[in-house]
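Every protein chain of the complex appears in place save one, which is left out.
Chain IDs A, B and C follow the sequence of writing; residue 1 opens each chain.
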Amino acid sequence: MIVFRIGGEGGEGVISCGEMLTLACARMGNEIYTFRSYPAEIKGGYAMFQVRTSNDILLSHGSALDVLVCFNQEAYDRCIAEMRNENSVLIYDSTSCHPKGDFKGIAYGVPASDLARLEMRNYLTKNVIILGILSKLFGIDPNILEEILRQRFGKKGEAILNLNFQALRKGIQYVEQNIEKRDHFLVTEQQNDNRIVLSGNQALALGAIAAGCRFYAGYPITPATDIMEFLARELPKYNGVVIQAEDEIAALSMVLGASYTGVKAMTASSGPGISLMAELLGLAGMAEIPAVIVDCQRAGPSTGMPTKTEQSDLNHALYAGHGEAPRIVMALSSVEDAFFGIIRAFNYAIRCQVPVIVLSDQYLAQRTATIRRPDMSKVIIEERKQPSAAELEHYKRFRLTETGVSPMAVPGEKGGVFTATGIEHGEDCELSYEPDNHMRMTQKRFKKLELVLKGADLYRRHGVQDQEIGIVGWGSSEGVIREAVQKANDKGLKVAAFHPKVLFPMLPEIGVFIRSCKKVIVPELNFTGQFAREIRAKFGVDVISYTKVAGLPFTPDELLEQIEKVNDQYVSKVK
Amino acid sequence: MIVFRIGGEGGEGVISCGEMLTLACARMGNEIYTFRSYPAEIKGGYAMFQVRTSNDILLSHGSALDVLVCFNQEAYDRCIAEMRNENSVLIYDSTSCHPKGDFKGIAYGVPASDLARLEMRNYLTKNVIILGILSKLFGIDPNILEEILRQRFGKKGEAILNLNFQALRKGIQYVEQNIEKRDHFLVTEQQNDNRIVLSGNQALALGAIAAGCRFYAGYPITPATDIMEFLARELPKYNGVVIQAEDEIAALSMVLGASYTGVKAMTASSGPGISLMAELLGLAGMAEIPAVIVDCQRAGPSTGMPTKTEQSDLNHALYAGHGEAPRIVMALSSVEDAFFGIIRAFNYAIRCQVPVIVLSDQYLAQRTATIRRPDMSKVIIEERKQPSAAELEHYKRFRLTETGVSPMAVPGEKGGVFTATGIEHGEDCELSYEPDNHMRMTQKRFKKLELVLKGADLYRRHGVQDQEIGIVGWGSSEGVIREAVQKANDKGLKVAAFHPKVLFPMLPEIGVFIRSCKKVIVPELNFTGQFAREIRAKFGVDVISYTKVAGLPFTPDELLEQIEKVNDQYVSKVK
Amino acid sequence: MTAPAEASPQQSPKPGLNIAPYKTDVHPVWCPGCGDFGVLTCIYRMLATKQISPEQTVIVSGIGCSSRLPAYVNAYGFHTVHGRVLPVATGVKSANPKLEVLAVGGDGDAYSIGAGHIPHAARRNIDVCYIVMDNEVYGLTKGQGSATAPVELVKGTTPFGQLDEPLNPIAMAIAYNISFVARGYSGKPKELTELIIQGVEHNGFALVEVLSPCTTFHDTYKPISQRIRFIEPSHDPTDRLAAMKLAFEKDTIPLGLIYKSERSSFHERIQMTLDRAAKKGAGNVEKTLDSFK
Partner (left out) sequence: MTAPAEASPQQSPKPGLNIAPYKTDVHPVWCPGCGDFGVLTCIYRMLATKQISPEQTVIVSGIGCSSRLPAYVNAYGFHTVHGRVLPVATGVKSANPKLEVLAVGGDGDAYSIGAGHIPHAARRNIDVCYIVMDNEVYGLTKGQGSATAPVELVKGTTPFGQLDEPLNPIAMAIAYNISFVARGYSGKPKELTELIIQGVEHNGFALVEVLSPCTTFHDTYKPISQRIRFIEPSHDPTDRLAAMKLAFEKDTIPLGLIYKSERSSFHERIQMTLDRAAKKGAGNVEKTLDSFK
C-alpha cells in the first residue's frame, strides 16, 4: 500500500497529474482511493491530490504519506509534517522547492520546472514530466500512461500529444540517468477482475440512470456540476432530458413539473442552491410529488469554501422550509454507495411520494475509488403506485389509505384528472381550512415515511460484536471510521461502528446500538454536532459529539486517537 | 367578563363587526382580547371573530362562549357546542339561521338579513344592524359606536356614513321594540387610564419604530402585510424608507444592503417568504450584518392555510440555510411583548451583528388586545459598535475579539474601507480556505451569541414556586398557558410555567426549571413537537410534547385538561 | 368604448359550443365581477372549440386569485407556489411533450416574484401558452399595487402614492423574443378566446397578457374600456420593431396579436439533442459501467 500526495499551485497540473497517476494504478489492477483539495478560483492558490493505492480493499485516503511530490515550496511546507516515517519518500521540484533539514526520509530532487521550461520549452509539461519520474521510480507501466495521455490529449492534435509523450519520456530518462532508487515502494501489477474506477459524482449519476431517472434539471455549482455534465452526456442516449435551469429554484420547479407527469426526476446542487429550494421542498411534500435532490455539501455557510468538504447541511436537509412537510434524508457513504444509494433514493421517493434529499459532500463527490462492478440483476427498481381502473371511477388523488400513500394518476390518464396544490386540501384536492382535515392530512403525509424503515440496506455495522465503544457517524466518513475501528480492534479495543444510510426518519436500530455501548462517539464534519443533537433528542441518550470544521475529511488516525481517548477516559476506568 | 363570538360568511362584515365591537368595549375602558379566523379567499367561506372583554387583565381569548352571534347557519353549526352553559346567549339571523333543539341557553332571533335587505335596502348594512342589536342588548355606548363608524366610513362620504348610522339605529330600535332581555351580560364603563388597544402586528411595527428601525423592505403576504402597511404610513414621518420589493429574496437583500450602511433595517413575512430567505440568512451570518426578520407564522407547509395559526416554523428558523451560520431566534408572546420584543430583537441584532428571526403567528399578529401604554423612558436602545479612531488606523473588519464581536465601520467612514463577503475570510476580509482560519472564524461567529444570554427579559415565569408540573411553551401561547396555570393552581395543582422569549441560543434557565419539575409539558401548535425536541437534545431530559395542528390556538381549558391528565398519570400517583 | 358589463361571465358562449365537459363542480372563489371569470370562460371556449380532451391538458398556475383557475377546469392541474409557474410548466412539457400545457396566473406572480423565469422560458421557446391575468394589484393579499400599477396609485403599501414607473410586459416580451405576444381584455371575451386559441395553436411560447380587472381592490373596467382599441389588420406581427412600437404606445391600449415569430420549440430542440446523442449509440447501463473499467 502506498499513499501518494502531489501538491502545488492551482493551474500547474497538480490535479491532472494525480488523476493520471490514479488511473494508471487502477489499470494495473490496484485498488485506489483519492482525495483532492483545491482553491475555489480557476487559477492560483494551493492545490493537492492524494491517492492511496493497494492490492487490498481501501477504506479511506489514509492518514500518513508515503510519497510526497512537491511542485513548489508551499506544498512542502504544508505537507512535510504528515510524512509517515523515515522510509517515506519526498520528490521535489528542485528549482522551486528547497527541503529543510527537518525532513528525515528519502528525498529525490528533480529539476522538473527547468526540464519543462528549458528542455521541453513548455512550462505546462511539468506535470507530465513528473508523471514520468513517478513511473520510473515506482514501476508504473509507461504504456498504460501513454494510453491515458492519448485519451486525454488525443483530441487536441498530434503535436500536443507528442509533446506529452516526450515529457513523459523526459521524466523517465531523468530518473534513469540521475537517480538511484533508495526506497522500497513499488506499484505492482495485480489480477483484479470485475472492478471499476469512478468518482462519487460519476457513481451517483450512473446510479440515477440505472434507477430510471429520465429527467434532470440543475444549475452549475461546485462540487455538484460533474453530475449534470455526466448526465448531459449520457442521459440523452437513454431518451432522457437534461435542462440547465436559470437557477436552482427553477431547477427544482422543473423537476416537480416533470415528476408530476410520472417521470423519475432529479436535481443536484450544493449548499447555496439547496438553500434556495426550501420553499419548493414544502410544495413537493404537500402536493406529494416524488423528487430526488442531491446535495454535494461544501464547507461553510453562504459561499463559504466551495471546494472544501463539510457535513454541515444536515440541519437544513432535515428542517428547511416553513411548516412541516415530510421528506426523507439519506447520506451516501462511499463511491459504491453513491451508485446503490441513489437507486434507493429514487425508490423511496416513488414509494412514499416525497422529496428525498441525498447528502453527499465534496470529499465523496470528487474522490475516485475502485469498486466492485455493480451487478444490475440484483438491483430492485420500484415504480409509482398508480390507480386501478376501479379506483379511477371515483378517483381521489389524496385518498386516505393505511400506509398514507395514495395512488397517483398521471396526465394523459382518463378519469385521473386532479389538481395538485400546495394549499391544504381534502382527499379530492378540495381546498380545506378545517381543523380536522389539516390534522388528518398532516398525519397522512408523515405516516408514509414509515415505509422507508421496512426496507433493506438502511445501515452498515463494522467492528466487533461485543463493543464497549460505539461510533455512529454518517455519510462519507464511513471508510475512515471503518479503518479506525479496524485499527482499534487490532489493538484490542472493543469498538464497533453503526453507520446509518437513512438519517430521517431516524432508524430505531440506532437506539438499540447506542444502548448496547458504554459510550458512543458521533464524529461529524461540522461545528455544532448536528447528528449528535438529533440522536440525543430521539433516543434520550447522551453521546460524545466529535466534530471537525476545517474543510477537510477525518483521517483514520485522528479518529483512532479519539477512540483511544474515550477508551481511556470512560471505558478502561470503568472496568 | 364576556366572551363574544361572531360567525358567518367571509365578506358579510363579520370581521369588521367584531372589530367595531372590540373598539367600543375598549373605549368604554374595558380590557379586550380578540381572536380571528377567516378564509384565505377574498370572498366566501366561514369567518369568525371572537372578543373577550373584561374589567380585569385578560390572558387569552377564552375557552367557552358567553354570547354567540350567528350570521348564518354554518356559524351556528360550528360554534354551538362551545357555549359555556345555560346562561349563554345566542343571537341569530332568523332569516338564514335556524337553531336546533339542542341549544339550552337564551336565544334571541333577529331578522337582520331582512332588515338590511328590505328596510335598509342594502344587504351590506347587516353587520352594522347587528352591531346596533348588540349595543342595545349589552349596553354598549351608541355614541362611541357612532364615533367608530365615523372613523371608518367618514372618508366614503356623507351618504354612506348616514346609511350606517341608520343601520345602527335600526338594530337598536329592533331590540327596543321586539326583545325582552333575559340574560345578565352587560358591558360596563370602566375607569382605565394609560391603556392602549392595538394588534400584535401594530405593536410590533410601533416597537420597531421605537427601536430606531428606519428601513423596511417587504413583499405582501398574509398575515404579515399589516406590518408593512403600518410602516408605509408611519415610517416616512420618521424619515424612514419602506420599499415593496419584487419578492422576499429581494426584500432581505435590500435589508442587508441598508444595514450594511449602518441603518437599522427589518423585513417581515410569513412561511413561504421566510423559506425563500434561507440563503441570505447565511450571508448575513457570514458577513456579520445585523438584520431583523419577522415571521408571522401561518398554518401548514407550502401555501397551507394562510389565514390560520400555527407554530411550525421553529425548525426552519433554527436551521434553515446550508452550513452553520449564527442567528438568534426569538418568539413573541403577547401584544405587549410584540412591542418590547421587537426592540430587544434590534438590540440583539446590533449587539451581535447577526440576523435575528422573530417568530410571531397569525393568532398574535391579527389579534387585538388592551395593553399598558409603554413607558418609553424605560426602553433601552442599543447602537452599533463602531471602530475607534485608533482602530481605524489599521482597521480589520473581522478582528478576533474576546466576545467575537468586531467593530463595524460604515461606508462614508475614512479608514474603515472593507469588503464584506460571504466567502470564508480572515480578520481583514482576505479570502481564506485554511483549515485553522475556518475553525477560528466559525467559533467567532457563534461566540457572539453568548452576549444574548446576559440580557434581561429572557423569559417569564408563572404559577406556584414549588411546582411539580412544569409547562414550557413558547410564543403566542403565553396568555393561554398562564390562564390554564392559574386555573390549575386554583384547583390546588402545583403547576408553573416557564416561558422563554429567546429560543436560540437556548436559555440554560430552561434546564434548571425542567430539572425542578417532576414532569414537564411542552405545548406547541405543530405536529412534530419541535421545541420539545430541542429541549430533549439540549438538556437530555424527557418532556411531554403536547401538540395541536388544527390552525387554531390552544384554549385554556384544553391545556388545563392536559395538565390534569399529566397530574393524574404521573404526579398524584407518585405521591 | 365598451361598457364594463361586457366583462361579466354570464355571456352565453357561441351557439353549439359545449363548454360543460370542461367545467368542474368547484365554485370559483372570485368576487362578483372579477375579470378572471371572463378569462375562465374564454379558456372553456378554447378547449371546447379545439376539442382538447381534459386528460391531455395540464394547467399550471402560481399563487394569487387568478392562480386558483386550474381547479375550475376539468383538466389536470398543478397549483404550485408563488412565481414558479413557468419552470414547473417547462418541466411538465419537456417531460411529456404530448400534453397540452397552459400556464396561468396574476401579474404579481408573473412580473414580480416570477419575473426572472420569463426570459428563460422565452429563450427556450417552451411550447406553452401563458395567460397572465393582469389587474395591476396583488388581489389575494388585498390589493397592494403590483409592478404594473399606475403611478400615484394609493394602496395599503403605498399610502402616499406609488411613484415607480409601471413595467411594460408587452415590450419586455418582445425584447425576450417570446414567439407569440398578444394582449387581450377579459371584457372582450370573443376576441380574447380567439387570442387564446391562437396562442395554444402556436408552436412555442405564447404570452397572452390579459387586462383582467379586480373589482374589489382596483376596478379599472371604465378606464380600460375607454382606452382600448383593436390593432389594425395592417399591423405585421412578424415585424419586431413595429411590434415594439405598439408596445410603447401610451394613449390607447392596443389589443390583439402584437408579435409573432417562428422557430423551433423547446421540446423539438430537446429531440434534436436526443437525435444527436443517439448517434453515439443507445444508452446501456452495462456498457456504461464497463467504460469505467
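Keep in mind that, in the parts below, a contact is a pair of C-beta atoms (placed from the backbone, for glycine too) under 8 Å apart; a residue touches a chain by one contact, two chains touch by 3 or more.
Quantities reported herein were computed from a predicted structural model and do not represent experimental measurements.
Peer 1: With touch as defined up top, name the shown chains that contact the chain not shown.
Peer 2: A, B, C
Peer 1: With the missing chain put back, one of B:Thr22, B:Ser113, B:Ser135 or B:Gln202 would touch it. Which one?
Peer 2: Hidden-chain contact among the options goes to B:Gln202.
Peer 1: Touching the left-out chain: which of C:His79, C:Lys93, C:His117 or C:His202?
Peer 2: Of all options in C:His79, C:Lys93, C:His117 or C:His202, contact with the hidden chain holds for C:His117.
Peer 1: Of A:Gly13, A:Gly62, A:Gly171 or A:Pro272, which sits in contact with the chain we cannot see?
Peer 2: Selected residue, touching the omitted chain: A:Pro272.
Peer 1: Return the single residue from B:Ala40, B:Val67 or B:Ile243 that touches the missing chain.
Peer 2: B:Ile243
Peer 1: Since one chain isn't shown, list which residues of chain A touch it in the complete complex.
Peer 2: 11, 40-45, 219-222, 225, 228-229, 232-233, 236, 242, 244, 246-247, 272, 302-303
Peer 1: Name every residue on chain C in touch with the hidden partner chain.
Peer 2: Per the touch rule, chain C residues meeting the hidden chain are 111-117, 119-120, 123-125, 147, 160-161, 163-168, 171-172, 174-177, 240-241, 244-245, 247-248, 263, 266, 269, 272-273, 276-277.
Peer 1: By the contact criterion defined above, which parts of chain B meet the unshown chain? Give residue numbers in ascending order.
Peer 2: 195-198, 202, 206, 209-210, 214-215, 217, 234-241, 243, 245-247, 249-251, 253-263, 265, 279-280, 282-283, 287, 373-374, 376, 411-423, 429-431
Just so it is clear, only the chains that are shown with their structure count from here on.
Peer 1: Distance between chain A and chain C based on Cα centroids, please, to the nearest Å.
Peer 2: Centre separation, chain A to chain C: 42 Å.
Peer 1: Can you pull out the residues of chain B that are in contact with at least two other chains?
Peer 2: If we look for residues of chain B contacting two or more partner chains, we find 40, 45, 272, 302-303.
Peer 1: Mind pulling the chain C residues that touch 2 or more other chains?
Peer 2: 63, 81
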